[in-house]
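Here the structure is laid out as structure tokens; the discussion comes afterwards.
Of the protein chains in this complex, all but one are displayed in their positions.
Labels run A, B and C following the written order; every chain starts at residue 1.
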Amino acid sequence: MLRVAEHRDETPWTKTMRFKDAVDARPGQFVMVWVPGVDEFPMSISYVGDRFGITYQIVGDGTKALSKAAEGDIVGIRGPFGRGFSITGKRILVVAGGAGIAPTAPLVDAATKKGVAVRLVLGAKSSAELVFESRCAAAGAEVHVSTDDGSKGQKGFATGLASSLIEKERYDSVYACGPERMITAMADICRKRGLPMQASVERIMKCGIGVCDSCALDGKHVCTDGPVFDLEQLEKFSELGKTRLDRTGRKTGI
Amino acid sequence: MLRVAEHRDETPWTKTMRFKDAVDARPGQFVMVWVPGVDEFPMSISYVGDRFGITYQIVGDGTKALSKAAEGDIVGIRGPFGRGFSITGKRILVVAGGAGIAPTAPLVDAATKKGVAVRLVLGAKSSAELVFESRCAAAGAEVHVSTDDGSKGQKGFATGLASSLIEKERYDSVYACGPERMITAMADICRKRGLPMQASVERIMKCGIGVCDSCALDGKHVCTDGPVFDLEQLEKFSELGKTRLDRTGRKTGI
Amino acid sequence: MADLGVDLCGLRLRNPTMLASGVLDETAATMVEVARAGAGAVVTKSVGMSPREGHANPCVVELDVGLLNAMGLPNPGIEYFSEEVKAVKREGVTVIGSVIGGSEDELAAVAALMAAAGADAVELNLSCPHAKGLGTEIGSTPEDVERVCRASKERVKVPLFAKLTPNTSSISNLARAAERGGADAVVAINTLKGMAISPEARMPILANRFGGLSGPAIRPIGVRCVYEIHDAVEIPVIGVGGISTGRDALEYIMAGATAVQVGTAVWTRGPGVFKSICDDISRFMDEYGYSKVDDMVGAAHDTRP
Partner (left out) sequence: MADLGVDLCGLRLRNPTMLASGVLDETAATMVEVARAGAGAVVTKSVGMSPREGHANPCVVELDVGLLNAMGLPNPGIEYFSEEVKAVKREGVTVIGSVIGGSEDELAAVAALMAAAGADAVELNLSCPHAKGLGTEIGSTPEDVERVCRASKERVKVPLFAKLTPNTSSISNLARAAERGGADAVVAINTLKGMAISPEARMPILANRFGGLSGPAIRPIGVRCVYEIHDAVEIPVIGVGGISTGRDALEYIMAGATAVQVGTAVWTRGPGVFKSICDDISRFMDEYGYSKVDDMVGAAHDTRP
């Protein structure tokens, strides 16, 4: 169990929780977060290294209970788990939709630190829901904002903005995290352009350690083989963007 | 389980068994030797390092069965266990009675290798029962033999010969292994002369790892606190030379 | 090179290792991957008549000595799952269908549907320690075990395995009951009922409070159970519990197991564990002069020099 060191609002529905402890993790890896007596669920690590942290949207009972934790309260953490992003090339494009910024912000940190030129497309429903814009800009990324309602940056989906950037500039690699249709759309664009790509995907997680099969995606497991997959793998997935397993193990439409 | 690499007679009642494997042990440490289907018992390590070995007297069912093992046969080994000898000083006296040469021969090896001057008193019932005389001489020790029947060297007990050596020469430390009355006699001599001493003692061993209390000696345990004890500790033992526990845990005369 | 093939109730397995029920076996694609990685057969997740979500999270606790789980038997129900079984069979994989039920009739009905879907054998899970009304509760007395096996036996033509609980004072009695009830083989052991508590949170960690202990911790218990069962019945025994190396598997085989299942080690060593176990066994057989696995089955019973 770890003690909460800091707990702050990013937007009305998104919070960041940081811990006193350090975690030795790659951007893209995740932890299982236990809110005692309520639930345990996966969360990407949004700050790696010292005082590691998570950034989450309040969507249901578990995240609501988590949002009430005060500084000094205890939270259970298992992990880090899974495979993270690998940073390759000199110029990269990062596309983050909604809570997808959580695992990609530390990727931006790490890439800029390595001297890689980073363009970040940050998509959100509205300007009030943008997270880590200034953090990423301060890290040295060129930040391009898109909002569904046009309240800030370009109006529309992140994919639209991303594809116009790809037309303008050559990238060595593209990184995506966000809603699954955003990932499949980005995968289409990258395949057509012959661009390497990595994306982080989500599935129901129970064990987090590769035994329960609940996060299965065409025989691969998001918890151990992912959550970050490369384009080659993404293209092989017949279920991506179409179906996911529910808690009983039945495929259901996304 | 280890495979027997070599099994040779030292005397009609004493054999040396060596294994293909190396053991990282100090002289004076021991192993538990399992002869499948027969018994498991403690044996000092008589060759440390590569192709480690034990040297044992055939005294009962267990050692008799062990003596029948052929090269290539398997024997179970647990260990090394216990605390071994520590080599201190420039000139030492080693006193070994009977099978007491098993743990002291590697001590002689190690000490001479370090450049320590070693005098070894090797006691046995008769010349036919002397073990490792030439090994220790070849290592560079000055070997003094005593036999109970006078068939070789000085007639009488090893303690007699040892005490005359102590009168002649100053030693930095004395090491003893053999029958318990030899150890208590050497302890008396060393105490009177103010000489540091270490001795290896034997008790019934069941677990070998400090849980069963069967090797207890005044609240210390031969398997973990020993089998090598220093003079300060030996003097505190009220049971040494007097009583030992039988297999039920009752003190019986030695 | 040693022959690793084994005959199990008429099924020919290319090697004696199988994926244990409940680990990476809820979807066809995963089971096929595990078989490709080396398992001689796969046992499916335990499936019941209707879909179950299983217990809430947390449902696993990672321990130094193994794993504590309370998945709560999540499964999509036999109707849906029949398609998964068929998909696995299409790839030529030997598949054993594990089934659960709240009563002997329900269990027998699921078993019949599992066999109809094409499972090469059916394994009755009479031993899950953490799901109410399923598992242990219908498998904790010899009377229950016998009755339940008999009911399923009447409806299933393929070999019928009974998977027993170690949470009992005599697993031999349960095994004898399974044999009387017509089981063709006994599988031992399922997990031991356990609990982990967080002192900081002052509560059990698992949402279900109780869970099943698996992994290295339970191997000595499983080996003992198989040894006892081998003495008690004539039908084959399948050993499971804490196997992660060839040497572990050999302990079970020499205790009397014709084949072994591996669950938790897939966590610690990945699906490659099956090949690694087989390689170990094969090396051991070459060194110690065994030409077939069958020569080692129960070997630890016959020797005292």
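Basically, contacts are C-beta pairs under 8 Å (C-beta built on N, C-alpha and C of every residue); 3 or more make two chains touch, one makes a residue touch a chain.
Keep in mind that this is a model prediction, so the values were computed, not measured.
Of C:148, C:162 or C:254, it is C:254 that touches the chain left out of the display.
Checked against the full complex, the candidates B:31, B:48 or B:216 give a single residue touching the omitted chain, namely B:216. Counting the whole complex, the residues of subunit C in touch with the unshown chain are 63-66, 68, 140, 165, 167-169, 192-197, 199-204, 209-211, 213, 216-221, 223-224, 227, 247, 250-251, 253-255, 284, 288, 296, 299-300, 303-304. In the full complex, the hidden chain is touched by subunit B at residues 1, 32, 34, 36-37, 39-41, 74, 76, 78, 206-214, 216, 218-221, 224, 245-250.
The criterion applied here is as follows: only the chains that are shown with their structure count from here on.
We define each chain's centre as the mean of its Cα atoms; on that basis subunit A and subunit B are separated by 66 Å. Mean C-alpha positions place subunit A and subunit C at a centre distance of 37 Å. Look at where the CA atoms of subunit B average out and do the same for subunit C: the two points lie 51 Å apart. Contacts with at least two other chains are made by no residue of subunit B. In subunit C, no residue reaches two or more other chains under the touch definition.
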